[in-house]
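Pasting a structure here, questions to come.
What you see is the complex with one protein chain gone and the rest in place.
Showing chain A:
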Amino acid sequence: MASVDISGVKKSYGAVAVMHGVDVAIGDGEFVILVGPSGCGKSTLLRMVAGLETVTGGQIAIDGRRVNELEPKDRDIAMVFQNYALYPQMTVAQNMGFALELAGRSKAEIKAEVDKAAEILSLTALLDRKPGQLSGGQRQRVAMGRAIVRHPKVFLFDEPLSNLDAKLRVKMRAEIKALHQRLKSTIIYVTHDQIEAMTMADKIVVMNAGRVEQIGTPLELYDNPANLFVATFMGSPAMNILPAVTQAGAVLVAGVATLPIVVSVPPGTKIAYGIRPDEITIDPESPVKAEVVVVEPTGSETHITARLAGHEITLISKARVALAPGDQIGLSFSPNKHHLFDDATGRRLEASGGMAA
């Protein structure tokens, strides 16, 4: 258990800079998830914390101690890889005990630790098997067991669930969360699946193109995205973004819907108006009309894509709807559920008064 301080960390491969100064402060026992689109540098950051990549600039400290120059084994971390990276010729027990063996611990000690970890992960019956004789989910658990036996200060996970099928992923998600509650260890976890991030994290770090866009609890990010990138990245289906123009005491959205919103910017300014799909409702009375493009029933709810004044928007209807492409529907936007962003910088307009609740 330990804190991890990442301050001003930069990374370049030769002349190519891929990380442009990242600051993340991770408290003792926190479950932190790094999310972001492919290629944004999540794995690179994690591997720098692990010591598998050199740090070009800035500092990484674990428990207040600078670790930039330390070998991975001296950082007191454990890592679970996306492809598990189990040693194929060793049994499950040998895989899990390898680190302890290299640390020169006695056979009895190793066996005790391995048995304990196997117990936690229900691997006891599989200890004598080779990785080739295990299912994907079991291999995943062995990889976690290999990390657990070392009692590291920090656990690092790089997309550990992305090779599993959807059902197993949900199960392992719960197991990892339970494990965190049990071990109370610091975890840094990389994923590009924002559902995984929302459900597991104490704190989410949203990254984009080698920069941190926003850090916060899952609900903070969902309710108060700091900018357009975070707004559209978190949440599925993604938030609708429509062009808007401010007026005196109102905002004209997409040129067709005038909404009574008080804004801090002068009238006539172009801004971006965002609203989540579940905050748009079908309202036959509404003067704002849209044309249905696609109807996707998911069972519990229905996702509808519609065209509003030339802009595609998505809405979620909790009720079953009998709609076909081409139908005209009236839309109403929940008041006070909007997000306004500066058109040029993409930054959230704070004084927009929307999120008073």
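FYI, contacts are C-beta pairs under 8 Å (C-beta built on N, C-alpha and C of every residue); 3 or more make two chains touch, one makes a residue touch a chain; residues count from 1.
As a working rule, contacts and distances are computed from a predicted model.
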item: Per UniProt, the name of the complex member that is left out, chosen from "Pyruvate dehydrogenase E1 component subunit alpha", "Light-independent protochlorophyllide reductase subunit N", "sn-glycerol-3-phosphate transport system permease protein UgpE" or "Ferredoxin"; value: "sn-glycerol-3-phosphate transport system permease protein UgpE"
item: Contact residue for the chain not shown (choose from A:Ala85, A:Leu183, A:Ala209 or A:Leu323); value: A:Ala85
item: Residue among A:Gly64, A:Gly132 or A:Gly326 touching the omitted chain; value: A:Gly132
item: Touching residue (missing chain; options A:Lys73, A:Lys116, A:Arg182 or A:Arg347); value: A:Lys73
item: Contact set of chain A toward the excluded chain (per top definition); value: 50-52, 71-73, 77-79, 81-83, 85-89, 98-99, 102-103, 130-133, 146, 150
